[in-house]
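Each remark here refers to the structure printed beneath this line.
Note that this complex is displayed minus one protein chain, with the remaining chains in position.
For reference, chains read A, B and C in written order, and residue numbers begin at 1 within each chain.
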Amino acid sequence: MAALLEVKGLTKFFGGLAAVSQLDMSVQEGVILGLMGPNGAGKTTVFNLITGFMQPSFGQIFFQETEITGKKPHIVAARGIGRTFQFAYLFPDFTVLQNVVASFHLDPKCGFLEGLFNTGAYRRKEQRILSEAMEILRLVGLEREKDVLGKNLPHGPQKLLTMARALAIRPKLLLLDEPIGGMHFDEVNQAISAIERIRSQGTTIVLVEHNMRLMRLCDRIVVIDFGEKIAEGTYEEIKNHPEVMRAYFGHEHAP
Amino acid sequence: MNDREKGNGQVIGRYGVVAVVAAFLLLLPWLPKVGPYFLHVCILILTYIIATSSLRTIYVSGQASVGHAAFMGIGAYTSAILSMRLGWSPWLTILIGAAGTTIVATLSGYLFSRLRAIYFSMVTLFFGVAVEALMRSWVSLTGGRSGLVGFPGIGVLSVPGIGEINFAASKTPYYYLMLLLTFFTLLVLYRIERSRTGMNWMAIAQSPLVASSIGISETKFRMLAFGVGCFFAGLAGACYGHYSGVLSSSSFSLMPSIYLVIYMLLGGMSHFAGPVIGVVVLVAIPEIFRSLKEYAPFVFGVIMLLVIFLMPQGLAGLMQSGKVWYEKTFRRGAL
Amino acid sequence: MEVLTQTIVNGIVLASIYILVALGFALIFSVMQVLNFAHGAIYMAGAYVCYFWGTTFGLPPWAAIVMSAVVLAVFGMLLERFCFRILEKDFNRTLMFALALIVMLQTAADVTVGAYVKRVPSVLPGLIRIGGSITMSKERIIACVIAVFLLLAVTLLIKKTLLGRQMRGVAQDRDAASLHGINVHRIAGIAFGLSAGLAAVAGGLMGSIISLNTYMGDAMLVKAITLVIIAGMGSLGGLLVSGLIVGFIDAVLPIFIGGAGSEVVAFACAIVILLIRPSGLFGQET
Partner (left out) sequence: MRTKKVVSGVAIFLALALLAVPSMVSAQKAPQTLKIGVHAALTGFASAAEIHQRDGVLLTVDYVNQKGGVTVKGEKYLLEAVVEDNKSTAEGSKAAAEKLVYDHKVKFILGATIPYINIAAGQVTEPAKVIRLLNYMCDTPEEMNTKTPYTFLTGPAIRAGIGPSMDYMTQKFPHVKTYSMITPQDGAEGILGALCEKEAAKRGLKQTIVVAWPHDTTDFYPKVTQALSTKPDAILLVNGYEQATGPIIKAAREMGFKGPAAMANYDDPYDIATLAGKEFTAPFWTHGWSRDVNDPQLTPDMKEVIKRAQAKFGKFHQWNLWGWNEVNMVVQVLQKAQSFDTAVLADTFRKMNKIETVWGPGHMGGEKTYGVKNVVCSRVAITEVLPDGSVKHVKWIDYDIP
């Protein structure tokens, strides 16, 4: 079966040096793919290239057999790729619920005029959106904080909220950039269970993470270092892969 | 139980207030001691309310424009020149003026949408002064510094049923026209802001990055906001032009633009009612202090300073905290 | 021939004064992140204070300029201490305060001395002859010299001295600077005083070249902003170039274009540059 996301020879230069070079990667429908690598390996750059926040120097990106290379972020999102950011970027002056509701911009395609005349259809749509948004909040376990302003949330819940927001565009592919970075223990559990539930709903996920617990969830793992792919395989295969060892610990045998 | 009663009471109270205000505004021209000059000031206030509220719409989408008066100018001059040169009816030319303004605004809005924050403010500032300089120097078209005169007023409108309304005879028809337009403007702007479009605008204002990650096109929605805002600016400008009967470029230069911003910020940008309050206060109070002659601007300045240092949320914010305080005491009374 | 020379010299004169004003505007922006729209009004106030010292107190012109610079510098520091510092990090209120300041200063000038036609007594009246036919006014030349001297001084101050290094530090990263034990408020105060002082000197010099009026600040504010934008925020060298560009536009174009056409051209240039290079000609790409 054809891959959901196909990345061919992706390359990005910053000035002289290559942040990503000749990266090939394909994500099958319904899997969780882990993108691993030491700091500065170029993981976030790969995300930015896929979602159109950066223009690749070379290479192509296909999503569902159609090329999305260098498309604008909002177009990529409309195609069905949701993402979170390494930092908990959100709408600080919206409540938690509004943060999620805002993300329903793409669905349903509500027209300017419908909104202006506040038609019955429009109101029904907004009602439906509201209930769906609550569902998503329940999924990540934020239903109780729904009326808190985004900026007043602690860091952990903020990260969960960004996940909920990305989920709200009903993505076929979800890119999570360090979804549990900076969370403390029970928040991590919350996040992991959320990710499992998302996956069980059949959403494909690519996630960047150092945390081994999270990596165990992954069906496949791609390891990159200095922008190049050094290994690919299941968690077990990767765990003792010499290249990975060198990349992480500088020598071949595990600590 | 008690609460529900109170709730009903408040609801009734709110509608009561609205009804009273509406009645007042509608009956204003017929009240005793309301002379033509009073109406003139009211018409001025209504014009500025339209302009300032539309400016706020642009700010809601995170675009701090400092050239709004220029767009009023474009509307005013377009309408005036068309009605003068081609002899078209002002009713038509006003609409054309507003439409023309929207086109200019949407195009420039598209170009400017690549700039954010201060850089956007700066480019709008330059656009404003450039337009004003153009109006000033293109004497053959705009009459230059001596101003454009001799274009028709709205004149006589015959409405089946009501009969003939002569706009030239008194200010009352103009007052009602502007009142209607203001109501229309506020209604439309309010609806848009409360609709998903408004939500997208606020989203972009808060974080363009996140907004684009959830599929909101920054360019499109910023253009939309700019277009909508400037449409009403053009409308206000065109109507005012035909009312005043003389246009001079100096009315659309940097300072008028800045005054619109002042009205808005002083009223309180975060509240929809902010611009309305700001304009009413800042236009009405200097009028009361006309007798101070060349010292009058001090009053303006003092009010500004008071608001800046005592009311961070602007006058509207003050109103709200006042309401909160009132409700607190009300509840205390009830218990 | 003489026309050419005079025009060129005049271009340089205007440029130097514009740069003097723009420098202050840029300084405040980069150090405090404040768009000080009142900068033009301060320039106007400088001219009037200078006139005041020169006529009412009968100081010699150069002393009048120095004194007005001092007065305005103090005024600027007070503004920073008691107004802008309070409104810190609130862009809208800062902007509003600047606008209120314009209203207050203009009205003050209007009701005190405004109504009478006046001119700051010039530092060095009279003409000089270059070659046979070319004459030039000494005061324009001297204005240019003073301006250039001040520009050099300020540039050295910013580039070479400890204070300057601290200023640049604050401009780059306020928090980091304060972490390194730099008294950010002190720096901001000094920057504000410096900027106001420069504006005052420019006002004094311009006030002897042209006649005073209470709205002379508006045009100058727009000029300053144009310079800063074309140059790019926080680029000193850029200011030099953009200043010369605008100065020559103002000195040359009106000769050929009637009325206010030259302004249209200048602003159009600014818009185009902004759209092509938002960070200005010399600003570092963000």
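Here are some notes:
Definition applied: contacts are C-beta pairs under 8 Å (C-beta built on N, C-alpha and C of every residue); 3 or more make two chains touch, one makes a residue touch a chain.
All values derive from a computational prediction rather than experimental measurement.
The absent chain, not drawn in this view, touches the displayed chains B, C throughout the complex.
Residue-wise, the contact with the chain that is not shown comes from C:Ala260, picked out of C:Val123, C:Ala147, C:Leu194 or C:Ala260.
Among B:Ala80, B:Ile192, B:Val299 or B:Ala316, only B:Val299 touches the chain that is left out of the view.
In the complete assembly, the contact with the undisplayed chain comes from B:Leu44, out of B:Leu44, B:Leu115, B:Ile154 or B:Ala238.
If you put the missing chain back, the residues of chain B touching it would be 35-37, 40-41, 44, 136-137, 139, 143-147, 149-150, 244-248, 250-251, 285, 288-294, 296-297, 299, 303, 306, 310-311, 318, 321, 325. Residues 2-3, 6-7, 10, 14, 107, 110, 114-119, 122, 125-127, 133-137, 140, 206, 209-211, 213, 215-216, 219-220, 250-255, 258-260, 263 are the ones on chain C that touch the missing chain.
One rule holds for everything that comes next: only the chains that are shown with their structure count from here on.
Shared contact partners of chain A and chain B are absent; no chain touches both. Closest chain to the protein centre (all Cα atoms averaged), using per-chain Cα means: B. Chain centres here are Cα means. That of chain A falls 43 Å from that of chain B. Within the complex formed with chain C, the chain B residues making contact are 111-112, 114-115, 118-119, 121-123, 125-127, 129-130, 133-134, 136-137, 139, 144, 254-255, 258, 261-262, 265-266, 269, 294-295, 297-298, 300-301, 304-305, 307-309, 312.
The part of chain C that touches chain B in the complex is made up of residues 35, 37, 86-87, 90, 92-93, 95-97, 99-100, 103-104, 106-107, 110-111, 218, 222, 225-226, 229, 258-261, 263-264, 267-268, 270-271, 274-275, 278. Against chain A, the residues of chain B that register as touching in their complex are 188, 191-192, 195-200, 202-203, 206-207, 209-218, 224.
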